[in-house]
Structures are given as structure tokens and as C-alpha cells.
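Removed from the display is one protein chain of the complex; every other protein chain stays in position.
Residue numbering begins at 1 within each chain, and the chains themselves are lettered A and B in the order written.
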């Protein structure tokens, strides 16, 4: 299980056998992240999209 | 097994406490009182507990109370202060859900409530909000659990008052609260045609809970904290959402605000941060905590007016009432603090 930190909200994110460019959603703040670097069980993320807020209405 | 007594068990709070304690592995409900319903089965008043318990209501008398190890007082303020001295002197632990021992200063109590007949116990009592007073609760024999509106506002504001990033002269707490908070006694305003479909401001200034809110926030910040607090009755049975409007004393980032909450509530089992950038459930809403002991806290930074918005949602009968009482019992008796309080709530409801 690899680990990284969400750049948006600082939450710790665990991810199984991560692949670069893979899209992951941060459970704490909901932002979509892209795996930018995989180094053993260390992962780095970048914010994947900047789509406006969806208030569901 | 800890033998528990519930004094005043026919109200909504007494009912919640009974439900929770009946499923608490370390506690046995030895005694539950109700003046009007003495002799009747508890299910006469609490229908959801049929076939769950055969307990009957009894009259209150202090000698019968001595069969217990701990008693919960779910009686109105003033009725509590009449009983506490005798209960404590007979070696019982008392967890009081009334307002009678929440305030440290007698004159503040008497300003909001009535003359206090047992002021000597005010200093001994510990304010039963575990997130702020866990260490003191471990050794306390008299625990005074917070008011429901106070819990939601104190829990929302505490991290920011402590971090010192908000102007403590311009704090607004605008709360929205469900109908069960008025308790089980009814009047014309709780009559359904009057109570449904409303947004009704009530006690818009000087609400009693203000005293304990300012007491606890003052202790945290080390200086006087004043809050402009206004509750509104809305069309909901259970639940409180407090929207707390504050003004920032310096620029902060979202990450910093989130870390301030995380840091303050590190390892707290019943505090959840809810602030999502998308999806249906982005900010706290009482609907997401109904039936649970969680307090959901969210925030938003409004740079337009340099405002920090804090949202705090609880179920007023649980995290606003019976929850901290059971947490306090668990802490006092060194049980795992979440024992009996794991239920995650009902959604939707």
C-alpha cells in the first residue's frame, strides 16, 4: 500500500499499486488528483482538474 | 457492571439515554424515574423500546438511588440542584444534564436562571464536554453536561478561538434547531399546524446557553469572548446546524484552516471535518448526523468581507445531550470512550 499527501487539503492518501497519470479522488476534500510520481511506496499527486463547484443544484 | 439510574426518564433526553445505556456492555440500568408515569412500563412512553426492555418507571427517592453507582439527572434546571448535594454525599457519581452546575460563577447562573441553592458545588462540577475537559472528567464526581446549542457552537468555534485567528468582538452564531429540542412538553407553538413549515426566531438575544458558550470559549482563549447568538426553530424534528460567522484577524489559507481543526481535534472519535469541493454533501447538514454522536464541522473563507464561516451540525438529543453524558461515564470508568456510541446514524431520515 503506497502513501501520499493531498496537495489541496493535506490529507494522507493510501493507494494500492499506483500508476502514473492515474486519477484518484481525495476522500477528505473531494478534489480530483493525478498521480504525478511513484517512488516505491511513496506517491506524489497533482490537482487534476479545476472544474467549478458542483452544488448539485 | 456499572449500575446506572436515570432520574427523569420520560423525556426525550431520558429516552435517548435509556436506549443507549440498554445496549452499553458495561452498564445496567438499575433505576429509572418519572413522577407522572411511576409504575408504568417505560415502553408506555418510549414505544421504540417495546420487547427491548421490561423496565418500569419508579418514583424518585434518594435511598432507592443509592442502589446505583452513577445517576443521570434528566430533570429541568432547579430540580437538579435540589437533588445533587444528597446524591453526592451518599457517594454516588452524578452526571447532570440540566443547566444547574454548568456555570462556574453563581452570579452568572442567577442572571440567566434562578437563585442557586447549592452554589458550593459549582466549583466542584466539571463541564461535561469531553473534547475540552477529558482529563478533569476522569476524576469528577459531578459532571454537568452542556446544552445542545452550546455544544454545537463551542465545538465549531473552539479551534479558531484557541488559534487566535478570529476577532472575538464580532462573532455571530446563527443556529437552526429542530422541534424535539423543546422537550416532550407541548404548547400552542409546538402544535403541528403552528410548528410545521416555519423559520421562527426565538430568544434572539440573551439566550441562556450564551453563558456557558462564553465561559468555555473564554477559558480557551484566555480572554473575554463575546458572541451574538440567535437561534431559529425550523421544520425538522432532530438536529442543529449552527452557522458561525467570524471575521479573520489575518489572512489564512484553506489548508491552514483545515489543519487548525485537525490539530485541535486530533484523535477525537466524534468530530468529523466535512468540506468537499464537489459532490452532493459538501458542508455540514444535521441530516448527515441524525441518530449519531458525531459533530460535523465545515468552513468556508469569504475573502469578500474577510469572513470565516464555520458550520457545526449535531443531533441535539445525542451529541447535544445524551452523547456527552455517556462519553463522560465511559471516561470516568475508564471504558473505551466510544462504547455504546458507535451507531453511525440513519440516512436518509
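Heads up, the rule we're going with is that a residue touches a chain if its C-beta (ideal position, glycine included) is under 8 Å from a C-beta of that chain, and two chains touch if they have at least 3 such contacts.
Keep in mind the model is a prediction, meaning the values are calculated, not measured.
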Checklist entry - Looking at B:42, B:227 or B:297, which residue reaches the missing chain? => result B:227
Checklist outcome for this item: Contact with the hidden chain, among B:1, B:38, B:114 or B:198, goes to B:198
Checklist entry - Among B:59, B:82 or B:169, which residue is in contact with the omitted chain in the full complex? => result B:169
Checklist entry - For subunit B, which residues touch the unseen chain? => result 169-172, 174, 176, 188-189, 193-194, 197-201, 204-206, 210, 226-228, 230, 232, 234-237, 239, 241, 243, 245, 247, 280, 283-287, 290, 298, 300-302, 304-305, 307, 309, 311, 313, 348-349
